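Shown here: the complex without one of its protein chains, the others still in place.
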Amino acid sequence: MSETASVLPGMKVAASRGGWLIWTLLAAAFALAPLLFRSGTSLTMMSLMGIAIIFALSYNMLLGQTGMLSFGHAVYFGLGAYFTVHAMNAVIEARLPVPVAAMPLVGGAAGLGFALLFGWVSTKRSGTAFAMISLGLAELVGSSSLILRSFFGGEEGVSTNRTKLLRLFDWNFGAQVQVYYLIAAWCLLCIALMYALTRTPFGRMCNAVRDNPERAQFVGYDPHRVRYIAFVLSGFFAGIAGGLTAINFELANAALFGASQSGNVLLATFIGGVGHFFGPILGAILVTFLQNMLSDVTEVWQLYFGLMFIATVMYAPGGISGLIMMHRPVWRAGALSRLMPGYGMMVVPVALAAAGAILVIEMATQIGVHGAQGTTMKLLGIGFDARSVPPWLVAGAMLGVGGLLARLVGRRIAAAWDDVRAMSLTHGGVA
Amino acid sequence: MAELIIISTLNGVLFGLLLFLMASGLTLIFSMMGVLNFAHASFYMMGAFIGFQIAKWAGFWPALILAPLVVGLAGAAVERFGLRTVHAHGHVAELLFTFGLAFVIEEVIQIIWGKSPVDFRVPRALDFPAFTIFSTNYPAYKLFMLAVSISIFVALFWLLKRTRVGMIVQASLTHPKMVAHLGHNVPLVFMSVFGVGSALAGIAGVIAGPALVTQASMAALLGPILFVVVVVGGLGSLQGALIASLLIGLLQTFAVSVNLSLADIFAGSGFTPAPKTILEDLWRVTIAQVAPILPYLLLMIILIFKPTGLFGTRES
Partner (left out) sequence: MTAPALELIGLKKNFGPAEIIRGVDLAIPRAERHAIIGPNGAGKSTLFNLISGLIPLSAGEIRLNGEAVSGKPPFEINRRGLSRSFQVTNIFPAMSVFENVRCAVLWAKGERYAFWRSVGGNRAVTERTEEVLSAINLQSRRDVQAGVLTYAEQRALEIGITMAGGANVILLDEPTAGMSKAETERAVELIRRISEGRTLLIVEHDMSVVFGLADRISVLVYGEIIATGPPAEIRASRQVRDAYLGEEVP
């Protein structure tokens, strides 16, 4: 890969600003995580997180960097997985001396190839039209997979065996921990590459096209071309993530490029925050974690996800990273302590309202989904009948009081922010 | 053959008009507010389920009136308490909001009515064959759907051409900035447009519910086709939406009824592709099986030759 060597100047810029520390910490976190979280479930989850990070960052190359909202990014992820599985089977069959570790490149190439093809059509348009076209393309590929059964393997998909490829250093990738390290290495490399990409002339023009495509034309750049290149590169990284998924599950099936996969990456990226490079990393970790945890606790976890997403869009459009970075100048000015009391008080009403909402949703689920088997249920060890009135009154009260208190505390926080801003103006500490 | 053509044309026009019922609301909202409502198909689904519930309690006819009203109110509430907050963050944020909303509506409907289809029946008064062509009985309910769609279409046309509000809406289709000149009523107009657009989708849901399958995935199944319609027709063009709706309606209906594959057509050629290859898949697939992907193929073809859609002028 020719990119690896030539992005080094970009890395150097990062390094010169104390960036080495961050990269070293990141690498150490990847390396040490399995020592801290040893259980099989955590290894599986961390593997999924690594894949999700690459996928979400590749998605943010479109949404956050270039301003393209895609509803069909899983196409390149899924095709990457399929091509990797087929390539692995071909390698096994022909007994080629290719290690598993190199196979995600096949996925990357597939993602890149299909992005070259589909991107040409879809990047002619921007904004809403682009979003709709990406959705149409996803449906096209999804439906085609049911027709082209010899390649996509119909309902059950295509499977492979990662242990049958060439062994390096006596690793056969039978154990999940070995797969984790493979994913972690690729993840670290992809993060570095995608970060470097934001610091190239092309990366800057992506931002310019995001901000103002018309003006970009008048400084000599063709917005269509910029979007197209961004789309193709993003397809490449999505394909790598797909390839890693194929290795992780030893399987590729049609669910990989389904609408929910495309939706999930959008959710993760946006909740993490599209405005900062590290946002999608946080989002991928959080959403993967919640997906695995919530789905054990409640069957309507997707509803909670949807509500969390809507809340983010409405009240924190910068996502988690936006919220964090909002406080950086305050922290630098040493004024964070002024905001803390308000935040501390906010915990109570938010917890109250959230508990009320959860109660309502869970009771509704009990009645709607399990009504036939009876409506008695248990929440936090307390048993009650979802059809009786008192629990609904309790839930309503919690929602109402929580909402009211949140409003009051919210005013207090806003006032604290005004103070901080006013203070920083006189001290010149906060931009 | 003649039988097939007549029946398919009727069904195609019916499906097309149903699509247009939704596409028109979607287009109106998009033209006036710049928001492409991702949850539009979800309002259609709401219409079907609420219609089913009301029909169960009070019969089909009250449902036909009440369900769209409820959906319209829900739409207005979504605009008032959701979209309006998001508006300041731009159109992408608005699109994302409606995307999240579609997600939530589907989940909530699953909680209330479950994952399996509900038994939404054709009202008894319309449960008879209207006429028989050759050997096919054409159900009266489908004629009723046709009548409702056409009357809504006519009413909409009349509203746009003959009323003051209609004039403003029309002007905003071609001159989006016009909306700014509406004066102090802008928020109210936005809320009403969103409500009316949602109600139109609700009507489509109530009348389609008994004919198609009323289930929690019906929005996800129809939504993408709906978006194909508005992009193919040209974003913001009512005329384009009508033509594209009928085009896709007819295309799919005809395709579904043709059980031919390349293998059948070239049966005499003696050619047989190697087994278990992509070529064999393509050789043996029937046109009916390809029907679901035809709208998307059409989308690609249109975009290659006319990126703004059939009647589109706006870039985004």
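Odds and ends about this structure:
When the chains are written out, they are named A and B in that same order, and each has its own residue count from 1.
Just so it is clear, contacts are C-beta pairs under 8 Å (C-beta built on N, C-alpha and C of every residue); 3 or more make two chains touch, one makes a residue touch a chain.
It should be emphasised that the depicted structure is a prediction, and the values quoted were computed from it without experimental measurement.
Although one chain is omitted from the display, it touches the following shown chains in the full assembly: A.
Touch with the chain that is not drawn comes from one residue among A:233, A:320, A:352 or A:386, which is A:233.
Of the listed positions A:216, A:244, A:300 or A:313, the one in contact with the omitted chain in the full complex is A:216. Of the listed residues A:69, A:191, A:205 or A:267, the one in contact with the hidden chain in the full complex is A:205.
Not every partner is drawn; the one left out touches chain A at residues 2-3, 6-7, 9-10, 12-13, 196-197, 199-205, 207-208, 210-212, 214-222, 225-226, 229, 233, 431.
Everything below uses one rule, namely that only the chains that are shown with their structure count from here on.
Within the complex formed with chain A, the residues of chain B that make contact are 30, 36, 82, 85-86, 89, 91-93, 95-97, 99-101, 103-104, 107-108, 110-114, 220, 224, 227-228, 230-231, 235, 276-278, 280-282, 285, 289-290, 292-293, 295-297, 299-300, 303-304, 307-308, 315-316. For chain A in complex with chain B, the touching residues are 67, 69, 71, 121-122, 124-133, 135-140, 143-144, 147-151, 259, 263, 266, 270, 300, 302-303, 305-307, 309-310, 313-315, 317, 361, 364-365, 368-369.
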